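Okay, so here's the structure we're looking at.
Up next is chain A:
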Amino acid sequence: MTPLAGCLLVSSLLFSVGLAGALTRRNAILVLAGIELMLNAANLNFIAFWRFGPHPEFLTGFMFVIFSIAVAAAEAAVGLALILAIYRHARTSDVSEITEMKG
Partner candidate 1 sequence: MGMTVSFLILAILTLAGGVAAMTLRRLVHCALALAVSFAGLAALYVNLGAEFAGLAQLLVYVGAIAILIVFAILLTHSSETELQKVFSPAGIAGALLALAVFAVLAWAVVSSGAAHSAASVAAPQTSMREIGFALMQRYVLPLEVIALMLTAAMIGAVILAVRPTSGSEPAETQAPRNPELRA
Partner candidate 2 sequence: MLGEGIIQGLVETARNFFGSYVEKDRLTTVQYPEERLPLPEASRVFPFLLYDGKDPDAGLRCVACQICEKECPPRCIHIEKSKDKKPDFVGKMQVYPAVFDIDVSVCMSCQICVEVCPFDAIRMDKVFELSTDNRFRKLLYTKKELSKPNEYYQKIHPLEAAETDERRAKEAEEAKAKAAAAEAAAKAKAAAAAATPPVGEASGNGAAAPAKLAETKGSPQ
């Protein structure tokens, strides 16, 4: 197995773990954590492709990761603020109990 394939496999495994967490856990914070894990798996892919790709000198994948980290920071901040607001509203952070907008 080449290093690139190894990286991609690790990344896909991490993605699946994040996905499983986001789907199964009921606490909103952990759902967010699962999403962060998936985002990180994607970042690992970018780094791997940058590192083993044909043109590392253009820094494309690298820059994508930098920007992605910045976006993730913003996402986490807003997401957790949302969870806090919802918690204050509904007194729970369990996503399966927040059913007020259900049709």
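Descriptive notes on the structure:
Everything that follows uses one rule, which is that a residue touches a chain if its C-beta (ideal position, glycine included) is under 8 Å from a C-beta of that chain, and two chains touch if they have at least 3 such contacts; residues count from 1.
Per the selection procedure, all candidates are chains of the complex that A comes from, given by their letters.
Source: prediction; values computed, not measured.
Of the numbered options 1 or 2, all belong to the same complex as chain A, but only candidate 1 touches it. Taken in their complex, chain A has these residues touching candidate 1: 1-10, 12-21, 23-27, 29-30, 32-34, 36-37, 40, 43-44, 47-48, 50-54, 56-57, 59, 62-63, 65-67, 69-78, 80-85, 87-89, 91, 93.
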